[in-house]
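Report on the structure given below.
This part shows chain A:
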Amino acid sequence: MNILSLFVLIPVLTITGIVLIKDMRQVKIVASIGMGLQLLLSALLIFLYVSARHAGDTAEMLFIKDIVWFKSLNIHYAVGVDGISVAMIGLTSIVVFAGIFASWELEFLTKEFFISLILLATGVFGFFISIDLFTMFLFYELAVIPMYLLIGIWGSGPKEYSAMKLTLMLMGASALILVGILGIHFNSAPDGGQMSFNILEISRIKIPMKAQYIFFPLTFVGFGVLGALFPFHTWSPDGHSSAPTAVSMLHAGVLMKLGGYGAFRVAMFLMPEAAHELAWIFIILTTISVVYGAFSAIVQKDLKYINAYSSVSHCGLVLFAILMMNQTAMNGAIIQMISHGLMTALFFALIGMIYSRTHTRLINEMGGLMKVIPFLSVCYVIAGLASLGLPGFSGFVAEMTIFAGAFQHPDLFHRIMTIIAITSIVITAVYILRVIAILLLGPATNEHYEHLTDAKWYEKVSTITLISFIVFIGLAPFWLSSMIRGSLQPIISKILALNPF
Partner candidate 1 sequence: MNTGVPLIYFLILAAIMFFAGVYGFLTRRNLITILMSVELILNSVNINFVAYNRYLYPHKLEGFFFSLFVIAVAASEAAVAIAIIINIYRRFTTINVEDVDTMRY
Partner candidate 2 sequence: MIANQIMFFLFSAVIIVFSILTVTSRKILRAAAYLLFVLVASAGLYFMLNYQFLAAVQLTLYAGGIVVLIIFSILLTSQINQKFEPVEWKKALFSALASIAGAFVTIITILDFKFSATAEAAKEVNMRLVGNSLLSVGKNGYILPFEVISILLLAAMVAAIVIAKKAGPKNPDPQTTKQE
Partner candidate 3 sequence: MVTFTYTVWILLIPFLMFILLGLAGHKLKPKLSGLLGTSGLAVITALSYITAYLYFFQTEKIDGAFQKIIAYNATWLQLTDDLHIDIGVLIDPISVMMLIVITTVSFMVHIYSLGYMKGEKGFERYYAFLSLFSFSMLGLVLSTNIFEMYIFWELVGISSYLLIGFYYQKPSAVKASKKAFIVTRFADMGFLIGILILSFNTKTLDFITLTDPAGPAIAQGSGISFMGLSVMTWSMIFVYMGGVGKSAMFPFHIWLPDAMEGPTPVSALIHAATMVVAGVYLVARMFPIYALAAPAALDVVAYVGAFSSLFAAVIACTQTDIKRVLAYSTISQIGYMMLALGVSGYGGHEGLGYMASMFHLFTHAMFKALLFLGAGAIIHAVHSNYMNDMGGLRKYLPITHITFLIACLTISGIPPFSGFFSKDEILAAAFSHNKILFAIEYAVAGITAFYMFRLYFNIFWGEDTRYEHTPHEAPVTMTIPLIVLAIGAAVSGIIPFNKLVTSDSKAFESEIEWGIAVPSVLIGLLGIGIAYIFYGKKSSLPDRLAATFKYTYKWAYNKFYIDEIYLFITKKIIFRYISEPVAWFDRHIVDGTMNAIATVTQAVSFRIRGFQSGQLQKYVYVFISGAILLAVIFIYLWH
């Protein structure tokens, strides 16, 4: 059995296990065991990957498994990983693991909840291991749909509206992606021969420019929607605010990363020429995303909205960095994805925990929580600091890499855009500190809150897991960065051929 296929198999088995179980308590245990295994497995994968690289394996992708699926269309079940996907897989398993514990208290339709949640995770894992456009697309859609149920059934507020909006917008994105994929496929053999869905094969040929001009924007925008590209980000705030805790975590933490990853892996990797020509349009859009998201976050009153807009800003930075098309910036983009994934998951986990205690998410109605629930509050502060890019946390590493990379462009346009994007670190500080100040610090405003209890053990598991990885990456970014750097080589060499700068 290929180790990568296990990433899809284990969730499926877990789901099967959950289906068979009657006792609601055991459901959680099975879910956590399954996802714990998954976490171990991804640790193993990282280990295997790194040791294979050390052993001198220089193949573009490792652990490749390629099974012909639909022969006549040349559709394969093809999986393989490079450093980037390994990193993303690691992120996913961490967030899912934390997510399971964050939803420990769920009472309503527990079984169904965990099934949907793990199904979502299956889609995400599948997406990251796929190197076949078809399977990739399949897993993408697989990941989107459980969101609807998760938000619709277990959500809060205008959940039906949000769930529908989110689903439809994401499916709209997938429409663009589908057309893009088909376009890539049918242009993957410009000199005749077999047309392919395989990313590696396609990356070796040059798709005709005419096709690239059409399909690059399609795929990029398609994935960009998921990555909260302005102005297609509006599903995100509503979706986040209505989603239950674990779903927000997974959603912002992982699902939005499908966007960045896909934009990188499909749009940029396969069509670097068009990317190079058209990047400026999207750079403007992403720069707007970055600043706009941050500014919007300043005036929000709902914790989840703040975070959602913050995600818009941070994910905008991911796309921004990808578009810079050099190794450093792209490296930063990947790190940013992981970093943002972890910290936003942490944020949402904490918001969920706070909400379950105070039953409100409006910051104005809360205050002085630091005194009553110090553990959660400290975690919140840590998340906030990570989010505003404090050294020692992963956010700093990511942002600095991005800015350093983006600044490698000698021309004025890129630099001005970079500087505009850099301003976001200040705006981020403003809204993060504002929330911390209102929410946690100051005197306790509501006497009912005096009796709140601090984190339970499962909540601690959830938050500590996330924090430890945030800190770990923040303190020792070198190996992660180098793992990713190596994997960026193929695309970089392709781009360098275009634009020796």
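A quick word on the picks: all candidates are chains of the complex that A comes from, given by their letters.
Simple rule for what comes next: a contact is a pair of C-beta atoms (placed from the backbone, for glycine too) under 8 Å apart; a residue touches a chain by one contact, two chains touch by 3 or more; residues count from 1.
In this text the structure is predicted, and so the values were computed from the model without any measurement.
**Student:** State which numbered option touches chain A in this complex: 1, 2 or 3.
**Tutor:** Answer for chain A among the listed options: 3.
**Student:** Going by the contact rule at the top, pick out the chain A residues touching candidate 3 in the complex.
**Tutor:** Spelled out, the residues of chain A in touch with candidate 3 are 165, 168-169, 230-231, 233-235, 237-238, 292, 295-296, 298-300, 309, 326-328, 368, 370-371, 385, 388-392, 396-397, 400-401, 403-405, 407-408, 410, 418-419, 422-423, 425-426, 429-430, 433-434, 437, 440-443, 476-478, 481-482, 485.
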